Structure formats: C-alpha cells, structure tokens
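Contents: one structure, followed by commentary.
For this depiction, one protein chain was excluded, whereas all remaining protein chains were kept in their positions.
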Amino acid sequence: MTLPLLAPLSTDDLRAAGVPEPFAFGQADRVRFHELDVLDHVNNACYLSWFETLRIAYLRAYGISAYEGTADRPVLVLKSVSVDYKVPLHLEEVYVVAGRTRAYRNRSWTMEYGVWSDGRHCASGEAVIVLMENDFTTRKALPESYVEAFRTRDGAVYEG
Amino acid sequence: MTLPLLAPLSTDDLRAAGVPEPFAFGQADRVRFHELDVLDHVNNACYLSWFETLRIAYLRAYGISAYEGTADRPVLVLKSVSVDYKVPLHLEEVYVVAGRTRAYRNRSWTMEYGVWSDGRHCASGEAVIVLMENDFTTRKALPESYVEAFRTRDGAVYEG
Amino acid sequence: MTLPLLAPLSTDDLRAAGVPEPFAFGQADRVRFHELDVLDHVNNACYLSWFETLRIAYLRAYGISAYEGTADRPVLVLKSVSVDYKVPLHLEEVYVVAGRTRAYRNRSWTMEYGVWSDGRHCASGEAVIVLMENDFTTRKALPESYVEAFRTRDGAVYEG
Partner (left out) sequence: MTLPLLAPLSTDDLRAAGVPEPFAFGQADRVRFHELDVLDHVNNACYLSWFETLRIAYLRAYGISAYEGTADRPVLVLKSVSVDYKVPLHLEEVYVVAGRTRAYRNRSWTMEYGVWSDGRHCASGEAVIVLMENDFTTRKALPESYVEAFRTRDGAVYEG
C-alpha cells in the first residue's frame, strides 16, 4: 500500500485507483474493526461518515470552508444523501473515496461520491448541500468563488 | 413522554405522533449526546442507524428474519438507501421512526421510512433490500409469506 | 419488558432489575444492531457512550447542568474512565445502566457505573469529572449544591 491515507491524492493516484474522470478530488483510507458489523463487512451507515470526511476535506481544499472557528464559517446544510452499495468492504482493506460537484443551482449544489478498492467500484452516492444565512433557515446565493471552483475543477453544470 | 421506546407502537400511537397512513409499524426513541455533532444536532449518518434499528424490528415483527443464529437466517442485502433531512433533531428529543414496504419485485423490495418528532416530519428515507442465496451473490425469489405481509400489512404494490 | 427506556427509573424498578444500594439513579435501554461487532456482542467502546448517556441524564436530574445553551453551562471535563466487562450483551437485550457519585474532592468527583441485564451484573465502570473555569484549564471549586446532591442522594464521601 503506497497511497497516503486521508490526504488529497494526485490525479495520477486517483486514476491508478480506478477513479474515472472527471473526479478530481479523493482520499484513501483503511477499514477499521469498529466499522464492521455482525456480517463482517462495513456497516451501511459508515459510508455516510466516509462521504462526510471526504466532503470536509473537499470544502477546505476548494476554499469553501476552513471548518475553523464559528464566526465566519458558512452555514452549509445537508439536504439529502443517497448511497448505492455495490461491493462489500472488509477489515483493513484500503479504499479511495472521491467526490465532485456535478451540478449547482442558485443556492445549493449536488455532489457525487464514489468508493473504489482494489480496482473495484464498491459504492456510489450523492448529496445535496444548501447554503444558508446564519439563521439556518433562509437560503443564500452561492458566492461566485464557489461556482468558479465547481466549474473549473469539477466540470459542474448549472441546473437552473 | 408516554410512548414506550424501542417497542412497536400501536396504530393510535403512530397517528398521534403524526405518522400518516398507510404506515403501520414504528418505534419511538430519544436522541443521545453521542449522536450529536459539532453543530449540536443529530449527525446525518445516525439516521441510517435509526432506519436499520427500525428495519430489524420490522423484519422480526413481520416474520421475515429472527436475527438469531446464522443457520436459517435469510440473506438480506441492503442495495441502496437515501435520506431527506427536513428538521434537525436535538439532545433528548423523543422521535418516532416508522417504516413500511411500499413496493416489491420478484427478488427485492423497497421500504420507505420517516422520522417524526413533536408533530413535525423531520426526515424521510428509502431502502432497497435484496434477498440472496447463501452465496451472497445470486438473487432469490421472495417467499410468498413476505409478499403476503407486505401487501396486507403495508399495502405494498408489485412493481414488476 | 415493562421498564420505560431512557427515563429515570424508580428505586423499586432499580432494585427489581438487580441494581444494588446505594445506587439511586438509572435508566433502561435496549441493544441495537449497530452496537454489535463482528463477534455478535456489544462492542467495548459502546459502554462509554452508555455511561455518557446516563451521566448527562444524571447531571440534568441532579441539577448540575441542563446541557442547554452554552452561556451558563458548567465546564465539566472527563478526566478518566474505566470499564470492567463481565457478561456480554446481545441484540435487543434490555439493560439498565445505573450511576452514582461515590466520592468527591474540592474540584472533582468520581462516579461509578454498572450495567445489569436479566438480573446479571454485566459491566461496571468509573469516571472522574473535573469542574473547570471557562478557560477549560483552571480547576474550579465544586458549588455546595453539587456536594449536597452527591451526599444526600448518593451517599458520596469526601476524599480530601
């Protein structure tokens, strides 16, 4: 295993791990004992934590939120998530989680995720994230810097 | 709070908690500290564990799997899940998770879930469950007893 | 099962569940699927979450912290914990977690915990909790109201 764990992978490493274009951001990790359930494979709920870990690294790397302090932190609310389970994962297997923004609207955007291990596509998922005012209720327009990052780095499209 | 926690609720209790027809199965529970994240509300991944807890009680109550021993236990594989987050939940709030099978096919079925608290519909979700042979690979036809329970208790429809 | 889950039990209910004197505070709960590990019993780390859930209910019931808002919330820091595992617990078993303060010093106190199920003493534990100033660094003297509650309700002793 030569991938750095929990650090952004190079495009070459992503492609070598089986992550297809246009995914441009991903991190590797390894399955731990406490993520397994009675059936000896990774429990279904863990994938949402994996997507969350990837998402936070993504938001930091794309300059959207530093996740530090609380004063100027943008209020990002998870509106929905989904997961498709394709191949189960087992103890100590190394896997890559990749994520990209595939579409954006005026006040929200849609990320897609994938999990790859040993060249196999093990799971995919989606999440819709909404930008809110500090009242956690009023939706807020996405800053141009977000849109720019989504378009240039991920090839995201506007969904209107 | 007069609802029994983690035990099947009566139809009257379900309706009083805001769970609409045709949901016929649900359980109440209470938010714990370790389910909260930095934002002081229940973390997104917990909802999949809540659906799982409900699903296992459902499978036992509907005579599908006792979740005991391993010899004759049917091999049920979670194919996909989704969650829509509507209203966040906080420490010690009591909530009801309800679930029903809304559709079935020859070898799989689709459950829908909902979370209600204090009369508000806080989240909804879906899951597709596949019945497998003991090889965990070959799909297997649903026994008539499953279909009978899905139709008569939940009003499930055949999706072909 | 007739115990209310996750609500303070009466002394009679505690004794009937096998919880000995001088324990005066406890709650019942039920084992969930996601708490099991590959060995089909509750994972060792879950007991710390159970103690935490009990501790927060205890702190509210004893008038120490409401766990609401952040302004006047006392800064309680967990200094150490320990668990002794005696009897493993399995899916859907109902158990009681009880806790009491057995000793206090000027700026900290020691709680002991126990887990009982079906009349068996399944686990025990301890935790030391320190009261801090808002800087999270300087230890602070326990208010007389804490000491009064520890002594009269739990029979706690001063350790000097």
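Quick notes
The letters A, B and C name the chains in turn, as written, and every chain counts its residues from 1.
FYI, a residue touches a chain if its C-beta (ideal position, glycine included) is under 8 Å from a C-beta of that chain, and two chains touch if they have at least 3 such contacts.
Everything numeric here is computed off the predicted structure, so don't read it as measured data.
One chain is not depicted; across the entire complex it touches A, B, C. When you scan A:R32, A:R107 or A:R120 for touch with the missing chain, the hit is A:R32.
Within the set C:A16, C:L48 or C:V147, the residue that contacts the chain not displayed is C:L48.
Checked against the full complex, the candidates C:R15, C:K79, C:R107 or C:R120 give a single residue touching the omitted chain, namely C:K79.
For the chain left out of this panel, the touching residue among B:E21, B:D40, B:D118 or B:E148 is B:D40.
Although one chain is not shown, part of chain B still touches it, namely residues 33-34, 36-38, 40, 43, 45. In the full complex, chain C makes contact with the omitted chain through residues 43-46, 48-49, 52, 77-85. If you put the missing chain back, the residues of chain A touching it would be 1, 4-7, 29-30, 32-34, 49, 52-53, 56, 67-68, 91-92.
In the analysis below, only the chains that are shown with their structure count from here on.
Two copies of one chain, chain A and chain C, form a contact in which over half of the residue numbers belong to both partners. Of all chains shown, the one whose average CA position lies nearest the global CA mean is B. Each chain gets one centre point, the mean of its Cα atoms, and the points for chain A and chain B are 26 Å apart. Between the CA-based centres of chain A and chain C the separation comes to 37 Å, rounded to the whole angstrom. Shared interface positions of chain C, defined as residues touching 2 or more other chains, are 33-34.
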